[in-house]
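Yeah, one chain of the complex is gone here, protein chain that is, but the others are all in their spots.
Chain lettering (A, B and C) follows the sequence in which the chains are written, and residue indices restart at 1 in each chain.
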Amino acid sequence: MIVVLKPHVEQERENQLIEWLKSIGLGVHVSTGEYQTVLGLIGDTSRVDTSLIESLDIVENVTRVTEPFKCVNRKFHPEDTVISVGDVKIGGGNFCMIAGPCSVENEDQIVNVAKAVKASGANMLRGGAFKPRTSPYDFQGLHAEGIRLLKIAREVTGLPIVTEIMNVEDLPLFEDVDVLQVGARNTQNFDLLKELGHTGKPILLKRGIAGTLKELLMSAEYIVASGNENVILCERGIRTYSDYLRNTLDLSAVPMLHELTHLPVLVDPSHATGIARIVPPMAMAATAAGADGLMIEVHNDPPRALCDGPQSLRPEEFDKLAGKVRAIREVIA
Amino acid sequence: MIVVLKPHVEQERENQLIEWLKSIGLGVHVSTGEYQTVLGLIGDTSRVDTSLIESLDIVENVTRVTEPFKCVNRKFHPEDTVISVGDVKIGGGNFCMIAGPCSVENEDQIVNVAKAVKASGANMLRGGAFKPRTSPYDFQGLHAEGIRLLKIAREVTGLPIVTEIMNVEDLPLFEDVDVLQVGARNTQNFDLLKELGHTGKPILLKRGIAGTLKELLMSAEYIVASGNENVILCERGIRTYSDYLRNTLDLSAVPMLHELTHLPVLVDPSHATGIARIVPPMAMAATAAGADGLMIEVHNDPPRALCDGPQSLRPEEFDKLAGKVRAIREVIA
Amino acid sequence: MIVVLKPHVEQERENQLIEWLKSIGLGVHVSTGEYQTVLGLIGDTSRVDTSLIESLDIVENVTRVTEPFKCVNRKFHPEDTVISVGDVKIGGGNFCMIAGPCSVENEDQIVNVAKAVKASGANMLRGGAFKPRTSPYDFQGLHAEGIRLLKIAREVTGLPIVTEIMNVEDLPLFEDVDVLQVGARNTQNFDLLKELGHTGKPILLKRGIAGTLKELLMSAEYIVASGNENVILCERGIRTYSDYLRNTLDLSAVPMLHELTHLPVLVDPSHATGIARIVPPMAMAATAAGADGLMIEVHNDPPRALCDGPQSLRPEEFDKLAGKVRAIREVIA
Partner (left out) sequence: MIVVLKPHVEQERENQLIEWLKSIGLGVHVSTGEYQTVLGLIGDTSRVDTSLIESLDIVENVTRVTEPFKCVNRKFHPEDTVISVGDVKIGGGNFCMIAGPCSVENEDQIVNVAKAVKASGANMLRGGAFKPRTSPYDFQGLHAEGIRLLKIAREVTGLPIVTEIMNVEDLPLFEDVDVLQVGARNTQNFDLLKELGHTGKPILLKRGIAGTLKELLMSAEYIVASGNENVILCERGIRTYSDYLRNTLDLSAVPMLHELTHLPVLVDPSHATGIARIVPPMAMAATAAGADGLMIEVHNDPPRALCDGPQSLRPEEFDKLAGKVRAIREVIA
């Protein structure tokens, strides 16, 4: 951590600060510049609250050299994390394809979509039971009934199930769910993250609506620091001034996250774009960028889907895409 | 609501769509253009899920004419909402000054700050007991003990208290709190909003970290549609590519929200800027822009504050600011 | 074009507006809603200044149905534009690889890089002679001498040359350049665009630093409407709040632009990311997303490059990448 002092600080006040920094266990190297003095702090700075030091009136600014995340930092854990969900492995060179409808609507729908995506090579089934909707007047999901139907689809196809949790209070309903998803609006719902850290279950953590990579990693750190190492990151598009698409899918996040962390990184091109015909090129691009997997909305009847229909692929479109994705995986291997 | 059809749609399919729209209670006016046909939908469209219509393969795009929010829409409720908290009134020409530390630290601190800000003209006391922090290693607040200390400060000064709630499960702890604050990371925590809609208590709803005005109003709609009309909106800066300040305080949101909604609009210049010396000019600017009140961090010892010290004013700085703010209120009256 | 009138407009004023719209050659369809009246305008609205109509005090808002760009609109020109530069074809299923250093530094450098990238399959050579730099103290390019050196490299390798023009006054220097590049800071330098419209030369038009797709297309429209149809669009990353990378490469722009326009779309992953090791995954992703070509910085000695060294690939890295790119092209064909 680098602390830049303001110009013309009194020597005595500078000495007091240095003493205090040493007292909390840090080493301090002093560089005296033409206008300003710079302190280099050495030791475990991940537990130092930057704003505390910035608040001192003799300090101009503070820059971290080592990242504030530790458990999820690749520097300290160079090996890829591999997460197992039944027979499916995520990360460490394994590629995972999660597919299914935005919302679970009824048994026929979810079972038929599950069969179709399994036939095309998907290895997990997604489907929303609790839906975060901007408007209170829009369909909010089937809740417990939705989870019951997902389990039926799992029984029929053998595919592990992934579904979103929005609220700590609902946790008992998710006991038999394979992967719990945290949506973009809850990426910084820290109480929820802490609780999920106590479950031990695989958590699919989406990037916030306008989240930075550091924030995503700090949210993952909340889960891992609470005792659960099974975190899967997921890029889903960020908010910009984009004029034709809902969000801007940030695929450069994939190789950048792979540098910063050992956790697997998936991409959801469906929510990012909001337009079904843009999903296949973005899914192929995400694969080429090195993603550890994809999460794609597939619906047997998109024009009548209760939620997010415009971004869902038909099963035959998904099937064609899945073949291309496998071919790209071979190219970049 | 305006529905633009794709070019060259078959007449029969167009007719089917029009029939269906009429069947859900809407009037339909048809305009046939050179390249494309446009449908004008008439009636209560606030409960129509735009994405459902957009998902039809004969539709190019859908634009709302009337806003999707209804309870909080000034068009349907032209009079300003005035919210009473004890003797304090918010909105409708009343100006409200909420001040206090970022976090409650101990009895001495909160009581002393409360006395000081009251003497300077503040009419409510703020103080965080539950703190959402990006890092799991940063101070997270005193929780129940923090609320207990706030109540002592209220007893001593008579100032109503405002504090943040992060989790539905904590609601019982807030029973005797005057105003419940929803922070920027929870603006779209819809389960929390619905629960707060059942309390009847005044809710201070902050704009999301990268929230649009429509999203803020839809989140307010969640609370009001659940039965609680006492919602106070709060602009607190939005995320941009700003290089010297933490967020970009969007003061144009104040007059714009006043047009769109009858709810009162406060401004928090402390979180928006993150730098104490930028707070007074922004507080004065917010007042000149017509805000219904301010929410300002004040601390008796900012350099030693446990959280967000750099953005806190000293009591004497707040006192000077409060005088200027009152003078500006007189100018714009 | 859809014009929404304010509520409670007097019938006489509405009639005046309708008459005026008809007088400028538009058809007008009127839809009377519960709260508001909506006018549908029919005819060639691309030459109607939206703000003129918005400025009327009886108008609430104006929405375009047909895009304001016409020459570059795929609706009116469904066939892909194919641009020829010597033997190289761009667009219409052809794939183009432009490579070379950020700046031309000296004869040895540019000739050696040119030979290397040609050997790896590049079909055009890039190199900056005029460099837009944020700081007046940074290297600004070799200017005329840089162009002279590029021509030598062209003579030696046969590769057509691409280089940036910043100023109308420099146009005579570019007479013998094959493709003129307009950089992200000049995307809306309309005087420059108009002049380039008179040259007939292929223009590589980069998206603005925070440009929307519509702005990019309107800038292309300036060139084409001035008489030059040879416009190549180039996505190069947009400004966001990204914390580890310089810009956010918006690959969804590729399929979206392909829908909106018949012009070819390239991607520059070097400027977008600013980090050499992120360039190959993004170049492969751009290819998988369907780009018509790539523009990549290659330098024989990146650590000593005078400009943008950190984002340049070494020739051997480019060679490896070029092979992968060709393989991905085959997959998506």
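Just a few scattered comments:
Following the convention adopted for this analysis, contacts are C-beta pairs under 8 Å (C-beta built on N, C-alpha and C of every residue); 3 or more make two chains touch, one makes a residue touch a chain.
Since this is a predicted model, take the numbers as computed values, not measurements.
Of the options C:56, C:82 or C:156, the residue whose C-beta touches the omitted chain is C:56. Residues of chain C in touch with the missing chain: 46-47, 49, 51-52, 54-57, 68, 132-140, 166-169, 185-186, 188-191, 194, 208-210, 215, 218, 221-222, 225-226, 239, 302-310, 312. The omitted chain makes contact with chain B at the following residues, 210, 212-214, 238, 240-245, 248-252, 254-256, 259-260, 272-273, 277-278, 281-282, 284-290, 324, 327-328, 331-332.
The missing chain lies against chain A, touching residues 2, 4, 7, 27, 29-36, 38, 40, 42-44, 63, 65-66, 75, 239-241.
Note that only the chains that are shown with their structure count from here on.
Taking the mean of the C-alpha atoms as each chain's centre, chain A and chain B sit 26 Å apart.
Centre to centre, using the average C-alpha position, chain A and chain C are separated by 31 Å.
Shared contact sites, meaning residues of chain B that touch two or more other chains, fall at 239.
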